[in-house]
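Only one protein chain is missing; all other protein chains are in place.
Per-chain residue numbering starts at 1, and chain names A, B, C, D and E are given in the order in which the chains are listed.
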């Protein structure tokens, strides 16, 4: 178990019921238990706070700020923080939610040249600024977000997602939590059908 | 109310009961309501997650990692993020918890020359690294923390406090939440008795 | 005496007459001798040059550039250089000269969100640029200063104050000169009357 | 054709014979023409110099510096330069040459926590330094490389690969050359068999 | 011979014929063999690629982009990379090609205050950005170059020169190749006649 954290990782059957149930539900849906669910589990109170915060911001969408957009913010700011767990795990979710097998890698390395809407560009530019130089965020950035069509609720969410993953990236670095192997390939299938048929298998 | 956030701030009597009760308790103890309690309140689920996380990490101590030490981590990393709210509010708590009227300002500006124990120095150096360059944290830093006397639980707490205030600093910048005026002077009294008696009042 | 410098600190009665007289005058007015007066005193020629330069720039004001404004430049650029002596000592002077108990801490941590005039904002933005990235200062910054109402004399003073404290910050770091304890509380009294009456003493 | 460069892209049948032959050979082997071959083709002399340089450094191996190691250097330094083309295209080659479907993504985001040999770690640390802060490379780094088992020839190759991709990354940014879609999925198959069987197709 | 490289330097009579001939030609023209010709010579294939690339970009001019302009790009970006060889050797060429004994030193230290045309300023600003932060180059920079009068061919050349010297600077740092003593004084003669007649010799 030490392969997924620098700290203690409890066995599944030692977990408090609420943690165990949520983890079982995730495993059921994904086919595996994402490592972060186990790496935080030795601290149930923090675990509960973390996932409550996460769910409040990520399991929602609005006209201007879809679930895929939220994941794009995670991938771009986590790449700026060199956080492998979040880049790979949320990159997989971007592929699935945006139904695009390439976009996650594109924004992780160079979001400025990626095929994005203008609103997504404004969103990512301001999000990245908050992630890496938060004092530089000023009223002009809020004006730009509003002009791009984001509501006050959306704008709050954008900033809060950046903030939550500022936390999350640092936890993953601190505990050295790797992404599950499964995440690397998830959602790449459309690329496969387009690009790889006929290529020789290794 | 707009003076304490770029976003909506609910009236006290519009708050869910659990928020209202916690806020009343804090006001009772401090004599005022710290602005962050109100600035996050329009999002009760996030409010609850934030303070649950906060309490799990800050309202505890251990032999090697006192409550004052935890606040030092907050002040030093928040200063690196130029977060006025956290530097001033948690600076006040440092003054009170460490019973030292000068230490908070000293570490906020230049922790390396501040009067700290060697263990505190190691703690702050690694904490700051996680705050500003998280990918650079390596096994050697964990070895240094252990050598300085911190337990695995303490080390987890150090990193998690940094992570939580990486979030908190960004929320405060995003919403432009100022510290309450009261925080600026809290805990400076011992300095006063030492230094200022006999100085002319303005 | 070694507590106020890494280098030799002469006794007051060993000082050249002109240094001794100026120091006595300052002590008389403030109630204490600021450490920098003693830390530089083992080099009387440099001491004289430093304070002559200081007086030529700081003991003056103009319509557009008050004494308090000059001190704001010192606090903001010294904070960028992490210089505890200058942030705390000149922070105290800001509090007294601007008759504002909060402004010094506000600009030291995040001048962009501080309650300043538009002219002060332009002044601090350009001053900070000269402090941290001097080659980036261009004609457009001089145009902005002039447009904000600063005369050629004012503009010279702004740049020269930045330059003098670029020197001063480095001397204070080099010799490890701490601010006197007295500076930390000076000028915070109005905050006290506003905020702290009725608060329990520690 | 404008989709693969900001500059002119000649048709395949307009190319000089030597370029056309090499491109046909690559297409034959890979199943597609990597975009960089076309994006540079409007300047045949530079095209020839670029690929001659590339082949001299990349199409070789030694006991200590395998072809996969050479590609790792490309991925890590190109990631530091945010070069999507090189990260994705050479990431694919890493997956194939190292027979590891995960390693390329791991080193692109956080090589320090990736499963590498100690020699690879020294190699990547020095390579990255040359890529981002070349003046900081000193004799101590050459000593470290030699101590890790690299010959003089290997060490020259390490530095030259970094140098060549410092050029290549800048060309790809300048012309805005995207990686071919095919590269994204190449070499991920082993992960697939391990991780994805049984996962629902999108 | 070890004085001009960290790696092996072949004797002139051991070189392949094509290298020997080119080197003889350069020596004939300049009066000395620039060290870079020898430092790369132990790798003839790379030597050939490097000088072929160099000649394709540097031995040409256009209405908007003269040979002197090309050398200015080299000096400014090499100064940003702290590469002594390129700053000194190409500084000499700037002096000769621009017939200006001062311009090379001026742009090496602070190109923004140097006496340049507006087109040169745009050229150097974008070139420097590509050199130090390549991901930040965007469509707006290409628009600015076009507006300044540069053709598509010129723009390609500007970026490619930056890219080639990103390689060259790193090779020179890696091998620790010093400029020949001769370069330091080349082309300073006009300054001499203007400024130094009548000055006492040392």
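FYI, a contact is a pair of C-beta atoms (placed from the backbone, for glycine too) under 8 Å apart; a residue touches a chain by one contact, two chains touch by 3 or more.
Since the structure is predicted, the reported quantities are computational estimates derived from the model, not experimental observations.
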| item | value |
| --- | --- |
| Touching partners, among the displayed chains, of the absent chain | B, C, D, E |
| Contact partner of the left-out chain, one of C:82, C:100, C:125 or C:181 | C:82 |
| On chain C, residues whose C-beta touches the chain left out of the figure | 6-8, 43, 45-46, 48-50, 52-53, 56-57, 81-83, 130-131, 134-135, 137, 142, 152, 155-156, 159-160, 162-164, 166-171, 173-175 |
| Chain D residues touching the omitted chain (full complex) | 135-136, 138 |
| Residues of chain E in contact with the chain not shown | 31, 79, 82-84, 87-88, 96, 99, 101-102, 105-106, 108-110, 113, 176, 178, 180-182, 184-192, 194-196, 198-199, 201-202 |
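The rule we apply is simple: only the chains that are shown with their structure count from here on.
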| item | value |
| --- | --- |
| Joint neighbours of chain E and chain C, given as chain labels | A |
| Pair from A-C, B-C or C-E with over half of its contact pairs in common with A-D | B-C |
| Furthest chain, CA centroid comparison against chain D | C |
| Pair joined by the larger number of C-beta contacts - A-B, A-E | A-B |
| Rigid-body rotation angle, chain D and chain B, from Cα fit (steps of 5°) | 120 |
| Averaged-CA centre spacing for the pair chain E and chain D, given as whole angstrom | 27 |
| Chain A, residues touching no fewer than two other chains | 82-83, 110, 135 |
| Touch-based graph of the chains, sorted into line, ring, star, complete or other | other |
| Those chain pairs that satisfy the touch definition | A-B, A-C, A-D, A-E, B-C, B-D, C-E, D-E |
